[in-house]
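One structure, pasted below without further comment.
Every protein chain but one is kept in place in this view of the complex.
As written, the chains take the letters A and B, and residue 1 is the first residue of each chain.
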Amino acid sequence: MMALLRRDLALALRSGGGFGLSLAFFLIVVVFVPFGVGPDTGVLARIAPGVLWIAALLSCLLSLDRIFQLDWEDGSLDALALAPLPLEGVVAMKALAHWLTTGLPLTVIAPLLGVLLNLPGAAAPWIFLSLLVGTPALSLLGAFGAALTVGIRRGGLLLSLLVMPLYIPTLIFGALTASRAGDGLDFFTPFALLGGVTLLAAALIPFAAAAAIRINLR
Amino acid sequence: MSIWEYANPVRFMRLSDRVLPWLAALSAILMLVALVWGFFFTPDDYRQGSTVKIIFIHVPSAMIAINAWVMMLIASLIWLVRRHHVSALAAKAAAPVGAVMTMIALVTGAVWGEPMWGTWWAWDPRLTSFLILFLFYLGYIALWAAIDNPDTAADLTSVLAIVGSVFAVLSRYAALIWNQGLHQGASLSMDRAEHVADVFYYPLVTAIIAFILLFVTLVILRTRTEIRARRLRALLAREARE
Partner (left out) sequence: MNAIELAPYRDAAPLEVRDLACRRGERLILEGVSFTVSPGRALILRAPNGAGKTTLLRAIARLTPPVRGTVSLSPERMTWFGHADGVKAQLTVAENLRFWAAVHGMQDITPALEAFRLADLADRPAAYLSAGQRRRLGLARLLVARRPVWLLDEPTVSLDAATVATFAGVVGAHLAAGGLALIATHIPLGLAEEDVLDVTPFRARESAEHAHDPFLDAGFATARDGREEVSR
């Protein structure tokens, strides 16, 4: 299992573009927002938590198709299916590798980009924490979508269409946590639910995604 | 004879061939009765005026929109467990019908919302939930369309229906917490005191039955089309081999 994680991390780092690309995309989306809605700092401060969450979510989508596609094309997935690792474990490790190279860097950089959007100081730590707790669900659900579409050539767009509705609870609870924290309101309920969604995804998705891979390997 | 026998495509074709005209006629008649009764023989609401009469389309289509998804989920589970082809094809056939019903519920809701709330659209939890449901339908239909092998497509869409159901329910509660809304309470309820007045109640129930029959008719019709398409595919493949 650790060998798989190490390999996937090495592949993501060496193939150039792995996490650098999603970070750059994240930056661009955040920079675009003031161009779109105007430089009014009051408006930006109000929408900053939501914008950061949406931008993180979109950046996450970019690299999803790589989770299984390359292993599928070069036959590694066939060999892995016969290997002593359970396929559910393979899914979990690949989702973890995706999170470490995408979700985690986005989480770390988000409070910094918040400065560009005049993010309220009180919200900054909660943007960080809500992304930290919420982005693993994005990688897991993304792995599920990737497993469903692995046999489809040019399935990237379909993958986004399938995955985005699944992202709704995470987006709602995540953005709500950060914005309520910024307004000085109680944010425990959405934050706890955000964690709940991530735990549910962690419990459910490896099995569903492994089932989808087995179906696709037939 | 067990009910599973009808999961055989041939038996299903035979039975549905006989039943379909009656179902279609019955749903047409009932729909006509319900809508004429609802539109022309009910009084105006003391607050909402004649706009209230849109409930005879809005409420039934919304109910079908949700229940079509439930039906797809059940049909998908039957396919996964028992491998009955008709079940998988019925789930495929129901999806566009459910999507259109969701669309109708959303559009009639907007038409009703404009005079009542003064806006076509509000990010009310119920409206939001239906929009989300619509997105789930789109994804499901797109996945069916993208996969060439029909058995693989049936398997994968079934898995998607299961996971999607979990997250659709989650989204519904997320939307509730996210924004408490404008939408009135349920129009129908087990508790007689809560639901709409009797003059609206009976035509509404008729309309709901009519919509259910319409849904069943459309799903059977579309399932028959899907079975024929599969048959054509199998025959062409056989011819190519000879």
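The rule is simple: a contact is a pair of C-beta atoms (placed from the backbone, for glycine too) under 8 Å apart; a residue touches a chain by one contact, two chains touch by 3 or more.
As the structure is a computational prediction, the values presented were derived from the model and not from experiment.
Among B:V19, B:V36, B:V169 or B:L235, the one in contact with the hidden chain is B:L235.
Across the entire complex, the residue among A:I67, A:L80, A:A178 or A:A201 in touch with the chain not shown is A:L80.
In the full complex, chain A touches the omitted chain through residues 2-4, 6-7, 10-11, 14-15, 71, 73-76, 78-85, 217-218. Of the residues in chain B, those that touch the hidden partner chain are 8-11, 13-14, 17, 85, 149-151, 224, 227, 230-231, 233-235, 237-238.
The criterion applied here is as follows: only the chains that are shown with their structure count from here on.
Centres computed as Cα averages put chain A at a distance of 32 Å from chain B. Of all residues in chain B, those touching chain A in their complex are 132, 135-136, 138-139, 142-143, 146-147, 152, 155-156, 159-160, 162-164, 166-168, 170-171, 173-175, 177-178.
Taken in their complex, chain A has these residues touching chain B: 141, 144, 148-149, 151-152, 155, 158, 161-162, 164-166, 168-169, 172-173, 176, 189-190, 193, 197, 200, 204-205, 208, 211-212, 215-216, 218.
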